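Only one protein chain is missing from this complex, and each of the others stays in its spot.
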Amino acid sequence: MRFFSDNAAPVHPAVLAALGNANTLDTAYDGDALSKSLDARFSELFETEVTALWVPSGTAANCLALAALCPPYGGVVCHRDAHIQNDECGAPEFYTHGAKLMLAEGEGAKLTPATITTLLDSIANDVHRVQPHALSITNATEYGRVYAPAEVAAIGELAKTRGLGLHMDGARFANAVAHLGCSPADVTWRAGVDALSFGFIKNGGMSAEALIFFKRDLAAATLMRRKRAGLLLSKGRYLAAQLLAMLDGDLWLETARAANTGAALLAGAAGERLLHPVEANEVFLRATADEAARLRAKGFDFYDWADGEIRLVTSWDQQPEHILPLADAIATL
Amino acid sequence: MRFFSDNAAPVHPAVLAALGNANTLDTAYDGDALSKSLDARFSELFETEVTALWVPSGTAANCLALAALCPPYGGVVCHRDAHIQNDECGAPEFYTHGAKLMLAEGEGAKLTPATITTLLDSIANDVHRVQPHALSITNATEYGRVYAPAEVAAIGELAKTRGLGLHMDGARFANAVAHLGCSPADVTWRAGVDALSFGFIKNGGMSAEALIFFKRDLAAATLMRRKRAGLLLSKGRYLAAQLLAMLDGDLWLETARAANTGAALLAGAAGERLLHPVEANEVFLRATADEAARLRAKGFDFYDWADGEIRLVTSWDQQPEHILPLADAIATL
Amino acid sequence: MRFFSDNAAPVHPAVLAALGNANTLDTAYDGDALSKSLDARFSELFETEVTALWVPSGTAANCLALAALCPPYGGVVCHRDAHIQNDECGAPEFYTHGAKLMLAEGEGAKLTPATITTLLDSIANDVHRVQPHALSITNATEYGRVYAPAEVAAIGELAKTRGLGLHMDGARFANAVAHLGCSPADVTWRAGVDALSFGFIKNGGMSAEALIFFKRDLAAATLMRRKRAGLLLSKGRYLAAQLLAMLDGDLWLETARAANTGAALLAGAAGERLLHPVEANEVFLRATADEAARLRAKGFDFYDWADGEIRLVTSWDQQPEHILPLADAIATL
Partner (left out) sequence: MRFFSDNAAPVHPAVLAALGNANTLDTAYDGDALSKSLDARFSELFETEVTALWVPSGTAANCLALAALCPPYGGVVCHRDAHIQNDECGAPEFYTHGAKLMLAEGEGAKLTPATITTLLDSIANDVHRVQPHALSITNATEYGRVYAPAEVAAIGELAKTRGLGLHMDGARFANAVAHLGCSPADVTWRAGVDALSFGFIKNGGMSAEALIFFKRDLAAATLMRRKRAGLLLSKGRYLAAQLLAMLDGDLWLETARAANTGAALLAGAAGERLLHPVEANEVFLRATADEAARLRAKGFDFYDWADGEIRLVTSWDQQPEHILPLADAIATL
């Protein structure tokens, strides 16, 4: 059973079905009816007017957002363990034309106003130092931790005070919202977020993420950048269809809850082994190499995070009956 | 009936079916079994060892290839009417970090050794002028013209003599090969092509093109660039599945032949109106604004190319019965 | 005697002397008293508040200006024969991160509202085409032609109407102003120019040009870009000193008049050979290879412009007695 990454999970049947339903003639690129409906559909979800663009990857969503928020000669503050820093092969630098990621600290890969302020205050305000232009936070974080609305709002307030744009990497935004039980608006624009990478692929989608601009005037340049990056797929209706299928009937929340539930089951079995509180669908455990080997011998696959640490990721399609054998195996290590 | 663009056509049922068949658990990115099989499958097709990467758009394929062939301070020779020059919003400049497109002439958007040489010889060889590093030709061209193997080979020979890389934009490569009836190898690596953007989307695919490196040492850096551009989709198996479905049983040739056949029917009806010989699936006609309006009034949609000129593009899914009404309408204008 | 380029001329003694006078202790970069005086000094000259930055080359001035006026995904309209297109090795693409130069026509390398409009109107306003963001004109042009204030104003009006920034490459701005006899203001900001590359090096300077922002809010980002490009020299006072020495007593006009006078002498001798009206310090002549060889045999050095065409450039330090022998030689060819 695979707990390696939610990227490995299959696509939700509703998403596949939507592709079939979209399989008629329509205009190319994003001129089709499905693509054109995205703004309205996401505006409804977020209870405010937004501009919503499909893109084929989370890296693309993140980096288009950063390019919209930060000039080439600027900097983006993020956590030292952020995906944009460690796992995108320099995509932020490519899309922003060389902006600098400025690394701040924080427990569980969460930034706080205090850790951000410490970093900002260390940067001399002159032409010799790259000056910060934006903040990027990840919700849920790389350690499966979730920012609550008030936490985001505190960062949003700081961003506003310092004149910085605020981006949220929401590759697992659905898991965060499912955990919080709040409106998606509460943890985004109401808390000061300007742009959101809203992930669907890990959560049952196939090849479409949504890039949401709450600060809508950022979108015009981004439409040019999306094309210029080879990201304006010529049959865009098949991406829009995926997103719409995930929104229909709040499927995105349903699948995220399923994945979170699985992680909670594992967390319950892990006891003292837990390295981080489990708030989304990732579980980090202390486990010796020998223990890890024993789990693998039982057919469970997962990621060796660091020395003596393993990462388990649950997916939307894993039912309790898929999870419990691993929970048992952990409990009896 | 839509003759606006082959991008507007639906996806072939075999491609949709392949997505369903791929819908099981596998490794993320391009580590899955389907993605791993691409090199072998395309090597078989091209009768030589190639490296084959899926990418989600033709612009991405083109520009990754150009970045592999040309440094930021170099130039790429292409036709004045090339897609990379006119229709990709500066994507070549983005991916190459500012290389310059150098525009050459040629009938039907085809370059020739003579027109290339004229351009090359006009460039002083000093540090003040951008120096050419690569050639890019399009087969079939923006005007639906096809380079025969000998024509490509003559350009390939020139490229070799001048120390230039050679890229082929094959957004409609299938249509070109279907027209030529040759081996795909004859019009690519055997003729000196280093990298090919092998288009499938216009020809029945959904969201996957293949970037083929005949000069395989170009691929390693490209793997990094693909990731860095946000093009390494996390569920890559669904892109690989599309390409494999198109290769199975030479479906790609079958669909291309269908589109070409439709264009030939239109060409036959067009007589003196034809602006370019019809060799692929595009038909350019002289038509006054009034004539265009009359065609549209009959329900035919198409692109106004230039003053007094219209472009008709046929698609893989259009049978003769879909084409003949337009052919009739043209004949009786 | 050298008529190859005004770049080959020596430095004016007043500039050298100014370096010696600046040779005391002061703050590094541009914090010194001389650098700090530039804004005021150039504001006086231009009769309006400007921001003035020293840079060590005309290419640097041009490309910092273009980067301030055009985003990476945009385009800059310039003449087909512009220095930024042909002689800067892609520096505009480097500084703008891949913006596209869009080439317009015009006699004597001069753009006109008509030629600009023809180009602009050919660009479809969609995300597939690079959209223009700025115009760049050269005064005096590559053919030694001068835009009069009314000509610039007509272009400035067009730029405003179309929402485009306007840059003037003034590598030989001094020669243009000397020819026009107008206020520098008349041919720049009063005519709609946003940024000017004000050349001094060809005109008696050593290694300092001035980048003048009439639209002053463009300067802040440019200060970052200047540093980021390695152009913020650490002993900037020696660059400021050069500029100030050239401004003192209108030395820049005196040297430009001297060069223009030399060119006029040559033009007078050239008669029917003249390819362009001589308005600055460049003279383009019809001359066969044999005639060119005969001039060279007499000790005159110059540039072979094109087949059967030569370019003669006069310099600030050439007195009539240096020019007349060449004038005689031309007259007696």
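Order as written gives the chain letters A, B and C; numbering starts at 1 within each chain.
Definition applied: a contact is a pair of C-beta atoms (placed from the backbone, for glycine too) under 8 Å apart; a residue touches a chain by one contact, two chains touch by 3 or more.
Keep in mind the model is a prediction, meaning the values are calculated, not measured.
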item: Left-out chain, listing which of the shown chains it touches; value: A, B, C
item: Full-complex contact with the absent chain, from C:L38, C:A176, C:L231 or C:A270; value: C:L231
item: Residue among C:D26, C:E105 or C:E254 that touches the chain left out of view; value: C:D26
item: Residue among B:K110, B:R225 or B:R273 that touches the chain left out of view; value: B:R225
item: Missing-partner contacts on subunit C, residue numbers; value: 2, 4-5, 7-11, 16, 19-20, 23-29, 55-63, 88-91, 94-95, 201-202, 206-207, 224, 227-235, 238-239
item: Subunit A residues touching the omitted chain (full complex); value: 72-73, 75, 86-90, 93-94, 96-100, 127-130
item: Missing-chain contacts mapped onto subunit B; value: 29, 71-73, 97, 127-128, 131, 221, 223-228, 232
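Note that only the chains that are shown with their structure count from here on.
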item: Most centrally placed chain - per-chain CA mean versus overall CA mean; value: B
item: Interface sides of subunit B and subunit C: same vs different residues, half threshold; value: same
item: Between subunit A and subunit B, centroid-to-centroid distance (C-alpha), Å; value: 34
item: Subunit A-subunit C separation of Cα centroids, rounded to whole Å; value: 50
item: Inter-chain centre distance, subunit B versus subunit C - centres from mean C-alpha coordinates, in Å; value: 42
item: Shared-contact residues (touching 2 or more other chains) in subunit B; value: 88-90, 94
